[in-house]
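A single protein chain has been omitted from the complex, and every remaining protein chain is retained in its original position.
The block that comes next holds subunit A.
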Amino acid sequence: MTDNKYDRQLRLWGADGQKRLSEASILLINAPAAGTETLKNLILPGVGFITVLDDKLVEERDLGTNFFVTKDSIGKSRAEITMELLTELNEDVKGAHIHESPSKYINEKNLEFFKQFTLIIACDLTDAEIDILCDIGDELGLGLIFLRSYGMIGYLRLYKKEHACIQSKHADKELDDLRLAEPFEELEKYALEFEMSSLGSLEHGHTPYVIILIKALHKWKEAHDGKMPSNFEEKDAFKATIKEMARDFSKEANFNEAIENAYKAFSYESVPYEIQQILDNPKADSKEFHSNFWTLVSALKQFIAENGCLPVSGKVPDMTATSDFYITLQKIYQEKAKEDREKIKEIITKQADEKGLMEMLFEDEDIKVFCENARNLEVTRMENYKQELENPNTEDISAEFFDPDSSVQWYVAVRCAEAFRTTNSRYPGETKEQIESDVAEMSALVPDLLKKLGADESFEYNYDHIHEIARYSNSTLHNIGALLGGVGAQEAVKLITEQYTPLNHTYIFDGAHCKSQVFNP
């Protein structure tokens, strides 16, 4: 790190995330406020390369909504002006502009062109254009973010057919991997040979709960035909045995911790269901190269076949313990983790040989991160835009129609407005005179849409939303653009860094009530 310009974000996504960001190439299609704000939020943290594709000229009205145009740029290429002003923000970022019609590139499905990018951010596209870009995204494995704004309403649609994420970093997930229920040999040996009865009161009260639990479980299993405590009564009885082990339960924090953490042993699965699903994906067995992620998963699968469990993460949470006990315990886990990593590495090399591929280039750090997160791997699959209405996933969204405050009403209005735009080649309500007839035309589309989305027949749609959308037309507010640009950039960073779970897949922001919701019809 030669420069601490990025210090405050490295704390969030680390050197690995920063590297991916600095290698990413982003295409922005059309550059209204939401688009330039998104790019601003990617350029400041140091994305590698940006390209702005837009055939419009800067107009008077851009001045009031888009920070990245100036008065003397009126009449000039919006792609050029915004690209220039944006890249001024960070000397590490390079940029290019293309003053041409995006529709041309999209409609001719120019794969050669789109291939150069890591991620595409597209504003104000028509339904038809989004459909084609989704197809292009599928073919090239690209992430796509579509942004639209209608007055106080912001709309974001994320699409990536399959997104693999190694570091999901869920706060509510267990990041430690203590193997209490199925301790590996070295750990079990250490715990069972750990002599507690001769310890002084200080050490007794500072014996790590890991040791207490492994001892207690071992004893329990011996008395119960090798079975774990399974029902409520048994679990309670098990906890009681821990209490008995303590000399003074009220004062020994470690025994309290043992009881609090007993669930980690009860709920332990050697291979969690979600991970098994990923392993069952044909790509995990494929002889072809798909991506680094699937190469690692394929090695993981073989590791499990050989060892019956996932590699040990090596992470030990903070616990009541003397420094020496803690350090010893930590060493046992870390050494096992290292051993498992070495095995994975061997498998990768072997598999690469078998597949006739050149030796895979993985840094030790990549393998380490993968093994540490092996219990939390995530593969997100998203519906494409066309399917959303042709074959909607009504399971979740139909429930929204029972909630009178749900933003699903805005979702319906947005889809109707875009359907109107497809038919009429213009936004509804572009002039005051048009509003009434446009509202009528859009309203006629509502019942059919509701039916498709699985809305209950008793549901009464509030047509004020249709009216508002027509009134907003395609007007843009800077603050809504800023907000949408913030959300868009956050999601872009998640896709690029493959850290944190991206939203799946439609996001509606309702500025009038300052609230937002995610839908995935």
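As a working rule, contacts are C-beta pairs under 8 Å (C-beta built on N, C-alpha and C of every residue); 3 or more make two chains touch, one makes a residue touch a chain; residues count from 1.
By our rule, contacts and distances are computed from a predicted model.
**Q** Can you tell which of "SUMO-activating enzyme subunit", "2Fe-2S ferredoxin-type domain-containing protein", "U3 small nucleolar RNA-associated protein 22" or "UBC core domain-containing protein" UniProt lists for the chain that's not drawn?
**A** So the chain that does not appear here would be "SUMO-activating enzyme subunit", according to UniProt.
**Q** For a quick check of understanding: of A:P45, A:G314 or A:P521, which residue touches the chain that isn't displayed?
**A** Among A:P45, A:G314 or A:P521, only A:P45 touches the chain that is not shown.
**Q** Could you tell which one of A:S103, A:N393, A:S443 or A:S516 touches the chain left off the display?
**A** Of all options in A:S103, A:N393, A:S443 or A:S516, contact with the hidden chain holds for A:S516.
**Q** Considering the whole complex, not just the chains shown, which residues of subunit A touch the missing one?
**A** Against the left-out chain, subunit A lists 1-12, 15, 37, 40-41, 44-46, 61, 63-65, 67, 70, 88-91, 151, 168-171, 200, 202-203, 206, 318, 322-325, 327, 380, 429, 471-473, 475, 477-491, 493, 500-504, 507, 509, 511, 513-518.
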